[in-house]
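In what follows, a structure is listed as structure tokens, so that the remarks can point back to it.
Of the protein chains in this complex, all but one are displayed in their positions.
In this document, chain identifiers A and B correspond to the written order of the chains, with residue numbering beginning at 1 in each.
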Amino acid sequence: MSVARELWTGVALDDQIQAASSNPVILDGQALAVWRGEEGPVRVWEDRCPHRGMRLSFGFVRGETLRCIYHGWTYATDGQCLAIPAHPTLAPPKTICASTYPSETRYGIVWTKLDGGSNGAALPDLGPDEGWEPVRSLFVHAAASPVLEALLNCDLGQQGPVHMVAENAAEVEIGPELRVLVAVHAMDDERTALHAVARGPRAASERAGLARRLERLRDDIERA
Amino acid sequence: MAIRLYDYSLSGSCYKVRLMLGFLGLEYERVQMNFYPGRQHRSPEFREINPLGQIPVLEEDGLRLRDAQAILCHLANSHDASGEWLPRDAERFGPVMMWLMFAGGELMAASAARLHDALGYELDIEEARRKARAAFRVLDDHLTAREIAGARWIVGDTPTIADVACFPYVALAGDGGLGHEEYPALRNWMRDFRRLPRFRAMSGIPEFI
Partner (left out) sequence: MTVTTDPVALNQWVPCAWDGQIPVGGSLDTMIFGQPIHVQRTGEDSYRVAAVDGTTERELPVQVRYTCVFTTLGDTPRPLPEIAEFDEADRRITGCGNVGVNTSPYRLVENFLDMAHFAFIHTDVLGALDQTEVLAYRTEHRKEVDEIWAIDCTFYQPAASKAATGGQLTRYVYRVMSPFSVMLYKNVVTDPSRNDAICVFIQPKRETECLAYMPMAIVDEVSTVGDLIDFQQSIFLQDRVILENQRPALLPLDPTSELPTRADASSIAYRRWLKAMDIRFGILEKQAA
């Protein structure tokens, strides 16, 4: 499965992107910096500082700005450069801007797409956004298609059939009370990430058990 | 009660000890080793201090200790009045020891990858990276389970010597060509660790967080 650039892809669990943090994510071979200010939503940027190319996932957050680790250039949430420490009195030209990608946080998952335009399908509609509990992210050393196949045939315990809710997301009902959503994220030809969330009255109490079953699934896929 | 550390700034194992000395607020004398390119740790003189030809070595009151993990145990045992860095209760003592052995064992594959990439050590780099990734995954799975349980540290509710021993080679993974992309729980734990009071960075771990 190569990633359609206009397809929304889940790339992280919202819960695992700490406040004031920048994180490295690879989507279809592209390096992304996934960061959050001291408050506010998660942002997805190209992992490259416009100045001298340093990865912004190594950066540090101050307030709602992301600062590059190399020379401390400061970027606002829209990517605009606000300050250049080597020239403290200079107002950075408007042309200095980090590349950003669209990002949406839905069902506890951070979604992005590499094609910034409004082409392509909307995010899957799974009803209200509230009530989803994080389960965990997994990183499987296998290409996306065998991972997807294994996911469709997986056994998370007493479950109904797994069905696709988007080209790259699957949902499974475990009894009437528990729904699990898994976003499939192709990192490159050899690695695939899964981001799982759950919903229902048992979601929180089942989280540890579900996480273990997903780890088992990961290990089974890699052994195959 | 003077403490002396045979130290090399770029050694992740020495860094474990420097971190612990810092957390405990202990003064110490530093013996500068010319590890690379001098290979002073392999000299006959140093072999008398540590027959294994490795650093760190710590001396205190006639005691001479090698192995970072053993040194952490000693420092916590002798200098931590709170008892939190090395908890003695059955619930935590065993697990702390278990992760300490992991830090000195499986996790050292990440050290090997780093020595290969930075200092040109001849070894099977693919094998070292594969083992390091396997170790990172074990710790990431553990810390994910800890997150789910509402906890942040490897054992218990406060940082222990297990966290101190595991931190350096996880944080220095990039020096051996190993990214942190696949380990969200490790990233969050490292960030919490770096925000501890008295934490000090070393070369390879950015100062700002």
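The working rule: contacts are C-beta pairs under 8 Å (C-beta built on N, C-alpha and C of every residue); 3 or more make two chains touch, one makes a residue touch a chain.
Since the structure is predicted, the reported quantities are computational estimates derived from the model, not experimental observations.
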>> Tell me which of A:4, A:54 or A:208 is the one touching the absent chain.
In response: A:54
> Given the contact definition stated above, which residue among A:90, A:121, A:152 or A:204 touches the chain not shown here?
Replying inline: A:90
> Which chain B residues would touch the chain omitted from the figure, given the whole complex?
Replying inline: 8-10, 32-34, 36-38, 40, 117-120, 174-175, 177, 203-208
> Hey, which chain A residues sit against the chain that's not shown?
Replying inline: 31, 47-48, 50-55, 58, 69-72, 84-88, 90, 95-96
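Operating definition for what follows: only the chains that are shown with their structure count from here on.
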>> With touch defined as at the start, can you tell me which chain A residues reach chain B in the complex?
In response: 12-13, 16, 18, 21, 23-26, 58, 60, 67, 69, 136-137, 139, 187, 191, 193, 207-208, 211-212, 215
> Touching chain A in the complex: which residues of chain B?
Replying inline: 137, 141, 144-145, 147-149, 179-185, 187-188, 191, 206, 208-209
